[in-house]
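Each chain you see keeps its place in the complex, though not every chain is here.
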Amino acid sequence: MAGVRVKTVADPYSEHAKDWAEKLGIEQLVSNHEIIFNDAEINCVFICSPTDTHTTMIKAAAKAGKNIFCEKPISFSDEETIEAFKAVEKAGVKLQIGFNRRFDKNFDRVKKCVATGKIGELHILKITSRDPEPPGLDYVKSSGGLFMDMAIHDFDMARFVSGSEVEEVYVQGAALINPEFASLGDVDTAIITLKFANGALGVIDNSRKAVYGYDQRVEAFGSNGAVEIGNETETLAKLSTNSGVELDQPLHFFLERYNEAYIREVQEFFEAIQKDKAVPCSFEDGIMAQRIAQAAKLSLTTGKPVRVTKLIK
Amino acid sequence: MAGVRVKTVADPYSEHAKDWAEKLGIEQLVSNHEIIFNDAEINCVFICSPTDTHTTMIKAAAKAGKNIFCEKPISFSDEETIEAFKAVEKAGVKLQIGFNRRFDKNFDRVKKCVATGKIGELHILKITSRDPEPPGLDYVKSSGGLFMDMAIHDFDMARFVSGSEVEEVYVQGAALINPEFASLGDVDTAIITLKFANGALGVIDNSRKAVYGYDQRVEAFGSNGAVEIGNETETLAKLSTNSGVELDQPLHFFLERYNEAYIREVQEFFEAIQKDKAVPCSFEDGIMAQRIAQAAKLSLTTGKPVRVTKLIK
């Protein structure tokens, strides 16, 4: 990218990243991220560490005057998220949250169809989001659970595509793939009903294990029509034999499916900085997705629909 | 159909049906349905009158020793439905309920994929069911509402495809197409979450108005895969011009989409009688779909998930 240079990568296990960094021509590989924050030449940082480290790092980075790209979710707590954002505001730096799916050309098309009125007024938004394989239980423990870790992308997608806030959430969830999810207070399968501020209804279906590949679909239905997008595949090949007609499976997982989206996401971040524009995925987007996740978790526990906390600006 | 002869059609407005009956070579057209019940030569009757007349007619037909095909729902009330069924049982005649979608080869394929384990254990069942245009408000008033009139087909489909009972229902509904639905205590748009006895989760999305045509899709997702069917179209034509690539819209409405299913439905009814087999869609199927509809209505009113009354045999 013109005008952008990767100077330093920090990784607590920097030894493991040595070959990788060399191959990509990374100038400096360090174990301590403070080095980055203290480097006056650096003006942008990407925070891709575990969620529970995000707000501390955001505050430190903001204090150091860096523009910040932070992976989702910002944190598991409203207070910490707001505190971090206050630091960002005070420092006057930019903060972009890593909801990569916003940069997928397919989902963007659906959003545009809704925004431009091609399907009229939105009535129903449907999101299918299924991973190809469940993460290890160790990961699950610290992940914040299905809603905070996985469905949070879908909550953001719901806000992004609908152009409206989610007001209420109801969850039916179960541990159907692995009963141990239940013992961790988590589920691996869920149907999440959404009620939007603009009156539209929404539904998300999640599974941690779609054996046929990463299943990522969105459908928006409205007063004048519907638009849907299906899964991307490696090729368009259709193979017909005496045992059936076969298409490619969906791409395996997020790295394959959202490869282009990750690139656009970073490009738009730098563009926002270079041209001093608003970032395409803001603090508000980060905290609202988080709040829907919190409401979803509460709905699962109580068995009742739950109101989502509004953002008071 | 070999061995079957249509003798008499009763219609209170028989004058209006005269041309139609003549064209089809119907032997006798009458205004009073009692004539059919009293005709010793007739051994099967089709009850296709408004829902509130069903149970009275079933009881009269059963008493007269006729085998009965009755349109769904049997009635709006559990008591009346059970009373009618007792009359059927006592008379020893057959009773088939008109859930025509069970006879659609597409949905039947989905059911078979589930039943034979092709997708493993069922985790998520998704049904999209949208009409092309809302009925008149007069019809809505006496229809029993979205759940009893329209979604009842989807409730039956849920039981049929999953091979399991629905235990709990939660509804988010709204009058987004026509606010007058709300004034009648009804909705025109709904997301219905289901919890099955076998642990699976389900979701139905309904709309009274899909401007692009009758939208009827089912998807079953399980531990070993997923099977989905899309909408049928008149032709397979794909037209590419400088303004886009165009496919046929879905078939307009149920008469077009389920034409073949209606034929199979009737064939299987007669086969059940001729070979003295169990009917493919029984009283139990009728009452259970009704009970899910009742639970859905209650969920809409209370805003809470509602348990479905179990069938005590």
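When the chains are written out, they are named A and B in that same order, and each has its own residue count from 1.
Note that in this section contacts are C-beta pairs under 8 Å (C-beta built on N, C-alpha and C of every residue); 3 or more make two chains touch, one makes a residue touch a chain.
Being a predicted model, the structure only gives us computed values, none of them experimental.
Of the identical chains making up the complex in this file, 2 are positioned in the shown model, whereas the full set numbers 4.
Keep this in mind: only the chains that are shown with their structure count from here on.
Centre-to-centre spacing of chain A and chain B amounts to 40 Å, using the average Cα coordinate of each chain. For chain B in complex with chain A, the residues that touch the partner chain are 121, 123-124, 126, 128, 130, 168, 170, 172-174, 176-177, 189-191, 193-195, 199-203, 205, 207, 209-212, 215, 221, 223-226, 303-305.
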